[in-house]
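Showing just some of the chains, left in place.
Order of writing sets the chain letters: A and B. Residues in each chain are counted from 1.
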């Protein structure tokens, strides 16, 4: 049993963005040398989240961001004065952590699955903690 | 410390369905022989999710599915052309992974809690990865 940690440094380009980090996370898993276990991901931010979803058709993450923007509109009334209340709310809906299995030294993602940093208040510098245990 | 892995093969029967997998996950935990640790669950799919919720009154999962269908309607306009954009969006809202504690060799679920595969685009063959660490 071992623990391997990595910290991804990211830079988003848009206010709302699904940044595909699958390759970066896969590289961290390969570097860990761990063959069987879990890879847990965490964003240390309050206006971004993590999600696994399809990363072939770019319409999929776009539909997710657009639907969330409809459910949590920018122009509603919020108590938080910084103008980014919707980003905080979306972060709690999508979630800050994800736990992906590691099998045969690789992320056991489905055929269509990728891992996204979900940016709700960019553009910004962002980080993602990777912890592989196994 | 040990890692035990299992892969559940499931078959959903409806387009929208909350499939109770509590007993299957509990069996995997028992087979692991692990007494204290965590059981992490992951669906390698982009149109299904995982949730822990009440599994006594079947109205509860039905209310969840119905409310999500209202928030992410089938007949809205989406960019993804396959007709299942709402299923992808719901998967990101509900989430693809869940981490349940293991205590005294058993899932430390609450009295009313069960574990559901949340099907948003069935009927389909589905899988769930189980990883027990402890």
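Here, a residue touches a chain if its C-beta (ideal position, glycine included) is under 8 Å from a C-beta of that chain, and two chains touch if they have at least 3 such contacts.
Remember, predicted model here, so these are calculated numbers, not experimental data.
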Subunit count for the whole complex, all chains sharing one sequence, 2 displayed: 3
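One rule holds in what follows: only the chains that are shown with their structure count from here on.
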Cα superposition of chain A on its sequence copy chain B - rotation in ° rounded to nearest 5: 120
Cα-centroid distance, chain A relative to chain B, in whole angstrom: 19
Chain A - residues contacting chain B, complex: 1, 36-38, 51-54, 57, 59-60, 62-64, 66-68, 71, 93-95, 98-101, 103, 108-113, 118, 133-134
Contacting residues of chain B [partner chain A, same complex]: 1-3, 5, 40, 42-46, 71-72, 76, 78-82, 85, 88-89, 91-93, 95-99, 127, 129, 131, 133
